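Let me give you the structure first, and then I'll get to my questions.
Of the protein chains in this complex, one is absent; all others appear in place.
We just call them A and B in the order they show up, numbering each chain from 1.
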Amino acid sequence: MPRRQQGDSKIWQRRSRNRQLAIWFGQFVGVAIFVYCWQLVSENTIWMFVADAPRQAVDMMERMVPPKWSYMNSLWRPVWDTITIATLGTLMAVVLAFPIAFLAARNTTPSSAFARPIALFIIVASRSINSLLWALMLVTILGPGVFAGVLAIGFRSIGFCAKLLYEAIEEIDETQVEAVTATGASGAQILKYGIVPQILPAFAGISVFRWDINIRESAILGLVGAGGIGLQLSSSIDTVTWTEVSVILLVILATVVVSEWVSAKVRHAII
Amino acid sequence: MSAPRTWKRPPFIERPLLRWGLITGSTLFLAISIGTMEVNWERVAAGVPRAERFIGSFFPPDFTSKSTDIWEGIIESLWMTVVSTVIGILLSIPVGLGAARNLSPRFIYLISRGILAVSRTFPEIIIALFAVKLFGFGPFAGIIALSIGSIGFYGKLLAEDIEDMDPVQAEAVKATGASWFQWLNYSVQPQVMPRMIGLAMYRFDINFRESAVLGIVGAGGIGATLLTSFDRYEFSSSASILLIIIGIVMVVEYSSGYIRKWVQ
Partner (left out) sequence: MLRLQNLTKQYKTGDLALKSIDLEVPDGQVMALIGPSGAGKSTLIRCVNRLVEPTTGSVRLNESEISSLSQYQLRKARRRMGMIFQEYALVERLSVMENVLSGRLGYVSFWPSYFRKFPQNDIDEAFRLLERVGLDRMADKRADELSGGQRQRVGICRALIQDPELLLIDEPTASLDPKTSRQIMRLICELCKERKLSAIINIHDVLLAQMFAERIVGLQLGEIVYDGPPGNLTAEVLTTIYGEEDWEATIEKVDDEESDTVPTSAVRAK
């Protein structure tokens, strides 16, 4: 109890002694872990390089200016590819995430012993593996190109979309579903009239949100050969042509800004 | 007798011009996208046996042959995550405070929002590319990249949470004559804390997953080992690394749910 009697006066503390001790202990452990990890950082870092970094940075900046605007001409196709990868990938993910979400949600899953754990595992597996890793795998198997990129984005995004979607499904208003069931509707009709309308706004919002994030992720898939503007970035850095690199960065910046604007507008319109 | 009234469900988008415009536009876009996507079907066909081999190597996965490399890489990814999450969150607190419209003067607000926008535009791996050029190969570059990414992510959400807080609770504390820091500690912090702790765990999760990838550009973590295993088609090692990553993410997710409940 945060309150004690000590002689005549009543003492008040914010937390009881045990809880306070537990909190201090937790903080101590946290700090210890951090200090230990920081030591590992120090061991593994050549501090000389770090100290040299500002000079390197200035040097790099100087070489990046002025941007080689003529390079833009060879960038239009990669930008288009990047947008294609993001859009088709998100589309694929959203289509697949829909059924998986229903299998994963506690209130709509057909079997909570079998289908649900599998769906949950698919979700975790899909989102634990960065889209770049997926791209790596797919390029090794299917060869480089935009197709691998689309699949990579798709596989990664299934987990994200399905997770948010099944959380939305679990939060629906059951009385609405009850009402539709009471009319004698079949399972599919209950889905269509009772559940889907409730999650549609969330569904659309999640899809657009993921699309926005995917634009950013698609831009880098080229680093492992899966198409998009990452390819140019990789080659420009390898050939140390900094003026091209700055153009690419600006193009990525512009694409991200535009896609964020579009995404915000669409989500605003949906609400 | 007049004709019977029919009812048709109103379309989702009312204005016909907008509706048809969107439908034709998106169909056109999809057609062109799919059309320009060059798929080398022969290559895909050739890849099927490789795919089978890959999937096959998950049952069972090989944890032993490259175990030292793998464990070293995973541990490195883990401590990279810890350090960058802590540093990132600590640095994002002042930036987040500055980026809250109800808290700071316009000048500071604009600068803070600018910092957040810059940190968020580029994926961490691009930042890592540059960090490697500046700081040399190794996990330090990765930590820089992840910290910057964390600042952008966490700072923006912190600013939004502060902007959503109940102004009357804040006004009441101010009316007692509290100093600015006391005011933060007694009215802003209690309102914002629960959600921000959950978000900190989420960012930890994201940072770990990113740290597994930064090694591809030389910024430390398990990424480099993973890249090598794919390049050499040593799928059994790849499978084991992937499974470990999935496992750690599951543990983090589970404990984050537990901690979030405890904070409530």
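As a convention for this text, a contact is a pair of C-beta atoms (placed from the backbone, for glycine too) under 8 Å apart; a residue touches a chain by one contact, two chains touch by 3 or more.
Small disclaimer: the values here were computed from a predicted structure and weren't measured.
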item	value
Omitted chain's touching partners, listed by label	A, B
Contacting the left-out chain in the complete assembly, out of B:60, B:114 or B:190	B:190
Hidden partner chain, touching residue among B:3, B:17 or B:175	B:175
Touch residues of chain B, complete complex, unshown partner	166, 168-169, 171-179, 181-183, 185-187, 190-191, 193-194
Chain not shown, touching residues in chain A	1-3, 9-14
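The rule is simple: only the chains that are shown with their structure count from here on.
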item	value
Centroid spacing, where centroids are CA-atom means, of chain A and chain B in whole angstrom	4
In the complex, chain A residues that touch chain B	33-34, 36-38, 40-41, 44-46, 49-50, 53, 56-57, 60, 80-81, 83-84, 87-88, 91, 124-125, 127-130, 132-133, 136-137, 140-143, 145-147, 150, 216-217, 219-220, 223-224, 233, 237, 249, 252-253, 256-257
Residues of chain B that touch chain A when the two form their complex	29-30, 33-34, 36-40, 43-44, 46-47, 50-51, 54, 76, 79-80, 82-83, 86, 121-123, 125-126, 129-130, 133-136, 138-140, 143, 209-210, 212-213, 216-217, 220, 226-227, 230-231, 233, 238, 242, 245-246, 249-250, 253
